[in-house]
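Left out: one protein chain. Kept in place: all the others.
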Amino acid sequence: MPKRLILLLSSLFVLTAIVACSSNSDELQTEVDDLKSQLAAAQSGAGGDGPTQAELDSVKAELAAALASGSAGGDDATQPSGWGSRLKLVKERGKLICAATNDSPGFSFINETGDWTGYGIEMCKAYATAIFGEYENRFEMQAISWADRPTVMQAGKIDVMVLANTQNARREATWGNFTTIHHYAGMGIISRLDSAVVADDWQSLDGATLCVSAGTNYVPAAEDLKGQYGIDFEMVQLADPGPAYDEGRCDFLIAGKADLGRNKADYTDPDAHVVWDALMGKDPWGMLVGHGDDQWYDLVRFVEWAMINAEELDVTMDNVDDMVANSQNAKIRRMLGVEGEYGQEVLGLDTDFAYNVIKHIGNFDELVERFYSEDDETRIGGFYRPRANDALWNEGGLLFAPGLE
Amino acid sequence: MTNRPSYNLLIYRGVPIWRNVVFIRLTMQALAAIFVLSIIWVLAVNLMNNAEQRGLNLSFRLLSTNAGFDVPYSLIPFDSSKSILYAFFAGVANTLRLVGIAMFTTTILGIVIGLARLSSNFVISGLGRVYVETLRNIPLITFTFFLVFGLLRGLPKTSEAWRITGIGVVSNRGIYLTSIDESSSLVLWLVIVVLGALLAYLLNRLVLKNRGEIKLFGIRLNRGFTPLVLLVLIAGVGWVAQPQAPFVFDQPELKGTNFVGGMKLTTEFFAILTALTMYIASYVAEIVRGSVQAVPKGQIEAARALGLSYWQVTTNVVLPQAARIAVLPMIGQYVNLTKGSALAIVVGYAEVFVVARTAIEKTGMALQIFVMLIIFYMIMGAFFSLVGNWYNRKVQFDGR
Partner (left out) sequence: MAVENMTEPKPMNELRPEEKLSIAGWAQKNLFSPWYNSVLTAVGVILVVMLLKEAVPFLIDAQWPAVTTNIQILLVGQYPSEELWRVGAGVLPMPFIVGLAWGVWGSMMRTFSVTLVVSAVLTAISSLFGDSMSSGLALWFTVSPFLVLLGYAVGRRDFIGPRQVLIIWFLFLLLTLFFLRGFGEDSAMPHVPTDRWGGLLVTILIAQVGIAVVLPLGIVLALARQSNLWFFKGAAIAYIEVLRATPLLALLFLMLIVSPMFLPDVTTPDRLMLAFIAIVLNNSAYMAENIRGGLQSVSRGQVEAAQALGMRGSHVTLVIVLPQAIRATIPAIVGQFIILFKDTAVIALVGLMDLLGAAYAIILGQDAWRTADPEVFLFVAAVYWIFTYGMSSVSAGVEKRMRTGAD
């Protein structure tokens, strides 16, 4: 019995040692460098009383062996870093992994049949379509919670985080790269008329109670209000503060201004609340990719730009085939990959990636309409959110995607 | 056990080295050690690689940087300019407050329900049984979710708060208890109480010495009970005799939509306290019931045969023994309370786990903070097991 155990343990140990060596290409690199310098030294001294030819040959052979094992270890992309590694990883995997929470109606949630649904999920499909030409079985959603976002980004096991991530400088530095802003929210306030809080009067918040989503940037923003206006109020942090506020748990609620109106309509007595005109601050939302791979960052942004430009050029899911065949507009032809190339190849994309994305997912407006339209009949799971700031730059909004060339 | 072979036997003539027991033992352990260490090494290498690639800082010195977040309802004074380490300790203090109060409430509720289950009254024991069987058979977290999301939402608005005269108000913004503040006469009253306690102690000694043979106004003095009456009397007289009561009561008042004054339990604290208390109490109730039933029936019958009253049997025979049986399982439940307090994350009461999560979210120092967290839970566990061991030894010395 002990003998068998010894055998088992020693074989396990050998296995571990192998795994350890193969996973550590850094050490291999130093070994190779070492041998290289030996070789160089040997060659430079070859004319004099240096090592013999046999010695040289042996070092050469060692070097070749080390390089061979090194490249073998490097093939499985153990350490993706820098340009191109993420795309390579995704293609090898055959799947794009996106992270999202499953608690945002309209944005990322799970429908009755257990499928991920929402704006964020459609975006994940769009990225997958751009890379693979289709999204069926090409993307995978990973459920996370809001508070896990930095650790998930640090661990680097996901490709894109498709969430209503508020962009700010600190997060840009420590979490990863924010891609194109898709929603320009303002932090707004709604307050109860039966409380001491008066609309647009910051001082009146003193001594009141605030309901706010836990783990979001609204919490530190509310914290800042206290210092800014020299007031103090109590904060109640909840996963979904809406119902609690409705029941009188708090005097006021902070959320994206665009959503406050629809919340108000849902409350038991919509007339008992007032949405402030004043804004607390900026709340730009974007998707997130990890630091360190510019190709990946650009690729994700290319997909987003294509969708926004498609809206601008009136290219839709329905007319995109027609556009490919008949459009005389050079901008459209170029965007859809009918003629010319504007950098897709450098990013590892097909020239007609934009066609695929629009054919399968639609342009930006179609996507937004799917989850935030005013029409209760066609809307899926979400709620009405007016485009307001999210309208195109030439229609009075802030949405602006760069042109192709 | 002394069958451990001495290492002198490593070289033992006549036995080949691979059949030498000492050698086999040494090799086995060495191999296992190397195996474990190599796994740790592989993981550490990966961590270093990942850290370097994404610019993670793994230094513990970062814990002294500014927290930049608040610890709401903190027991020790805290603001966001304090360090992360300080925030962690504020979380620890909040955990200790929660566990401390929950230990008390759980024990009381558990004893009440345990006694209810022991009652000969069918309705009462039935209620106790339903309570225990319902709660013990659902997970604590499911119960917490149900309580927090389902029931606590039914608490009234402040304008319609339930008022319990003298005790406090219950509303969905928190539970406001009438707080007790000291007045100027408190010191004198405390002196009187201490003197009273001293007197009571002396009286108890006297009664014990004379084996309960002392009589006053024809009533035989009781051990324990009579001195207690004396103490209460002295304290009561001291209270009334002074011009100002030693304590003043601060009643919560409704101002606008919030209550002011009194002692506030936030809804979050109240929620997690209620969830833990109600749930763990179902276990405590079973311990109480089991301990009482574990007292051998023969002893009770013997005591009754000696002419002790029902009350005397309960207080002098059953309860002391039942308490002794119950202590160790109770400590186990207190450990469960401590670990269960991490579920405060469901409601957002800022105990240590919630603070740790916030700190990780803010700073990304997952590793350092988790190390701190596990050390804290180890200390708590060690504390409870020390108390348990100490009690075990004490009971054994009593010659059980």
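Letters are used for the chains, namely A and B, taken in the order the chains are written, and counting of residues starts over at 1 for each.
Throughout what follows, a residue touches a chain if its C-beta (ideal position, glycine included) is under 8 Å from a C-beta of that chain, and two chains touch if they have at least 3 such contacts.
Keep in mind it's a predicted model, so treat the numbers as computed, not measured.
Colleague: In the intact complex, which of the depicted chains does the undisplayed chain touch?
Modeller: Displayed chains contacted by the hidden chain, ordered by label: A, B.
Colleague: Sort through B:Trp18, B:Phe249, B:Phe370 or B:Trp390 and give me the one touching the missing partner chain.
Modeller: Hidden-chain contact among the options goes to B:Phe370.
Colleague: Just name the one of B:Val71, B:Ile84 or B:Ala326 that touches the chain not displayed here.
Modeller: Only one listed residue reaches the unshown chain, and that is B:Ala326.
Colleague: May I ask you to list the residues on chain B that touch the chain which is not drawn?
Modeller: With respect to the unshown chain, the touching residues of chain B are 1, 3-4, 25, 28-30, 32-33, 36, 43-44, 46-47, 49-51, 56, 119-124, 126-127, 133-134, 136-143, 145-146, 149-151, 153, 283, 286-287, 289-291, 293-294, 296-297, 325-326, 328-329, 331-333, 335-336, 339-340, 342-343, 345-346, 353, 357, 360, 366-367, 370, 373-374, 377-378, 380-382.
Colleague: Touching the hidden chain in the full complex, which residues of chain A are there? Just list them.
Modeller: Where chain A meets the chain not shown: residues 1-2, 23, 76-80, 89, 93, 97, 101-106, 108-116, 137, 140-145, 148, 151-152, 154-157, 239-240, 242-243, 381-383.
Assume only the chains that are shown with their structure count from here on.
Colleague: Quick one: which bits of chain A touch chain B in the complex? Just the residue numbers, please.
Modeller: Result: residues 2-3, 5-6, 9-10, 12-13, 16-17, 19-20, 23-24, 26, 79, 81, 147-151, 154-156, 174-175, 192, 194-196, 207-209, 214-215, 219-220, 223, 234-238, 243-244, 247-251, 290-292 of chain A touch chain B.
Colleague: In their shared complex, at which residues does chain B touch chain A?
Modeller: Residues 18, 24, 27-28, 31-32, 34-35, 38-39, 41-42, 45-46, 49-50, 53-56, 68-70, 72, 80, 153, 157-159, 172-173, 255-258, 267-268, 348, 357-358, 360-361, 364, 366 of chain B touch chain A in their complex.
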